[in-house]
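Every protein chain of the complex appears in place save one, which is left out.
Just so it is clear, A and B label the chains in written order, and each chain counts residues from 1 on its own.
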Amino acid sequence: MKGSGRISYTLRELAERFGGEVVGDPATRVHQVATLEHAGAGTLAFLANARYLPQLAHTGASAVLLAPSMRDATALPRIVCEDPYVHFARVSTLFNPPRAAVPGVHPSAFVDTTARVAPDAEIGPHAVVGKEASVGSGSVVGAGCTLGERVRIGAHTRLHARVTVYDDCVLGNRVVVHSGVVIGADGFGLAMAEGRWIKIPQIGRVVIGDDVEIGANTTIDRGAIDDTVIEEGVKLDNQIQIAHNVRIGAHTAIAACVGIAGSTRIGRHCRIGGAAGLAGHITIADGVEISGYTAVTKSIDKPGVYSGLYPFEANREWRRNAVHLRHLADLAERLRSLEKRFEALGRSKA
Amino acid sequence: MKGSGRISYTLRELAERFGGEVVGDPATRVHQVATLEHAGAGTLAFLANARYLPQLAHTGASAVLLAPSMRDATALPRIVCEDPYVHFARVSTLFNPPRAAVPGVHPSAFVDTTARVAPDAEIGPHAVVGKEASVGSGSVVGAGCTLGERVRIGAHTRLHARVTVYDDCVLGNRVVVHSGVVIGADGFGLAMAEGRWIKIPQIGRVVIGDDVEIGANTTIDRGAIDDTVIEEGVKLDNQIQIAHNVRIGAHTAIAACVGIAGSTRIGRHCRIGGAAGLAGHITIADGVEISGYTAVTKSIDKPGVYSGLYPFEANREWRRNAVHLRHLADLAERLRSLEKRFEALGRSKA
Partner (left out) sequence: MKGSGRISYTLRELAERFGGEVVGDPATRVHQVATLEHAGAGTLAFLANARYLPQLAHTGASAVLLAPSMRDATALPRIVCEDPYVHFARVSTLFNPPRAAVPGVHPSAFVDTTARVAPDAEIGPHAVVGKEASVGSGSVVGAGCTLGERVRIGAHTRLHARVTVYDDCVLGNRVVVHSGVVIGADGFGLAMAEGRWIKIPQIGRVVIGDDVEIGANTTIDRGAIDDTVIEEGVKLDNQIQIAHNVRIGAHTAIAACVGIAGSTRIGRHCRIGGAAGLAGHITIADGVEISGYTAVTKSIDKPGVYSGLYPFEANREWRRNAVHLRHLADLAERLRSLEKRFEALGRSKA
């Protein structure tokens, strides 16, 4: 477990900070969160889903977070609150704060003389900060990161090890970027002339708003001419590919392995499931939810849940069924024909 | 915008270089390209698609590139040419040339004493050039790149930051490789013996031809015994996976997130859409186009467009329909049975 909590809080203190009602001894002290199943002494577990109720009886936790409907499901000291998962998130953040920047530039880092690094920012070993780039107050540029020329990084932003930000891209405040992310590589812009591809220079930027988080090995291409834009509060999981000139609306969350093709615009507060794909040049409304493994090939203008996934089966059944997909139009036609003949039969008998 | 154009050209000069007919004042000067929508003074916009015609009326561009059929759609100074998109690509390259190598080895780079680096090549901060590796004239090895032993990089090739090239791999001339790319990692070669996997040493190389471009975080595995080969002019987008012993024919373009399994051979001038997948040990003819999100499970021997994507719908509709995929064979059988009974009925009445 990452950093064992050395600070502890009483349930009373936690309820004062984050709300909820304490039932049982309010002086019960906890120093870390835990799952019901593996909780030990001094930990606070949470019950957010009724299917984990059986684990409640055997948990080793010193206290539990639960919803009003579960109030009497345990005799342990507890905090009863409307949304135990949100409460848990807040308590866990209290116990496990992000590591603060250790101000200074590591001697092995290379910072161009024209770059501006805030005095309380941290530049890790072997990092590179290019010409006229800037790193804001309290931000961390991890080991082996490379910031291109004129890159701007806001305040209290954290780049984990080995992130690349190409020239001219902009990251806001409190952004978190995981290892292997590439921001601002060239979009896939090509013109075909006489049997050969000509590269279109990609001269836009990537602009990333405040409070965005970007998962490991995700790639966000710079705009072809105008910018690629990730609005504030967007959360991106690992290995997502975002093509040039995409715009993602505020507070949208996208699960791993999603690909979004060029110039597509996604609304605010959308949720996109893992390995979904979005075609280029389409628009997705605010509040749309797309299921995992779904390929969205045209615009969606109404909130709601959209899906398109081939159901899996035992291979033998799948083979038996899938072969008919190649004859589905014929099958529909045959049915239509039979219906007509049946109608004709009905009429002839009348 | 990446590098604002300090050089400017008149429309006459551009038409002399790249062809096309100037309509309006040929002395009109432009210094950068722009989209119709966001163009400012001194920029040249282009109209390649009739659906952007409405933007033409309001553009702030000083001049426009358009096709003969649109010749009179604006009063702005303009260059009328057969393929405005190709013309635009050429003008943009003139205004936004790739950054030239800054000759020399950064003091923080580690270049083995047996490596050969051309005097006019650039080796960036924290780069590593292994034993007996070579880097050709005018090439750039970006910050944090790692070149293994005996790697050969041609002339005027550019590796952006944090590219890895394993031992013995070969890159041609004018190749562009984006951040996070891994060239020459071991292919996935395993033999099962007594319940455990035995690794097959991967002793082939990756050989990449001239004028190839490779997008961010794409991976190309070395051959198991013989080589993996990417022929000249191939364009690969981001997060593509190319397994061992694949061969990709010249001038083929592959969009992001595509996976190509081992020993598959793809022809010349193919186009493969995003997130498509190709099974191993198959052959794709020249000039084949594969739609996005399509899994190609057997060889294709004729040019043409091939597709296989489950259409998305509102979740409620999808659930209603998809459940029948598990009974499609039964459904076809029931239809067949009904047809037979109908035939029998017809005969009994005759």
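By definition in this document, contacts are C-beta pairs under 8 Å (C-beta built on N, C-alpha and C of every residue); 3 or more make two chains touch, one makes a residue touch a chain.
On a predicted model such as this, the values are computed, not experimentally measured, just so you know.
For the chain missing from the display, the contacting residue among B:R51, B:R196 or B:R347 is B:R196, taking the whole complex into account. The chain that is not drawn here is touched, among residues A:H58, A:R326 or A:R347, by A:R326. For the options A:H38, A:R71 or A:K302, the residue in contact with the chain missing from this view is A:H38.
Checked against the full complex, the one of A:L53, A:V305 or A:L338 touching the unshown chain is A:L338. Among the residues A:G42, A:P77, A:G187 or A:G215, only A:G215 touches the chain that is left out of the figure. Touch with the chain omitted from the figure is made, among B:F18, B:F46, B:F88 or B:Y310, by B:Y310.
Against the chain not shown here, chain A presents residues 1-3, 32-35, 37-38, 83, 85-86, 88-90, 92-93, 95-96, 98, 106, 108, 124-126, 142-144, 160-162, 176, 178-180, 211, 213, 215-217, 233, 235, 237-239, 251, 253, 255-257, 269, 274-275, 292-293, 309-316, 318-319, 322-323, 325-329, 331-332, 335, 338-339, 342. Seen across the whole complex, the unshown chain contacts chain B at 108, 110, 126, 128, 144, 146, 148, 162, 164, 166-168, 180, 182, 185-186, 188, 190-193, 195-205, 217, 219, 221-222, 225-226, 239, 241, 243, 257, 259, 261, 277, 279, 290-291, 294-297, 304-311, 313, 317, 320-325, 327-328, 331, 334-335, 338, 341-342.
Methods note: only the chains that are shown with their structure count from here on.
The rotation relating chain A to chain B, fitted on Cα atoms, amounts to 120°, rounded to the nearest 5.
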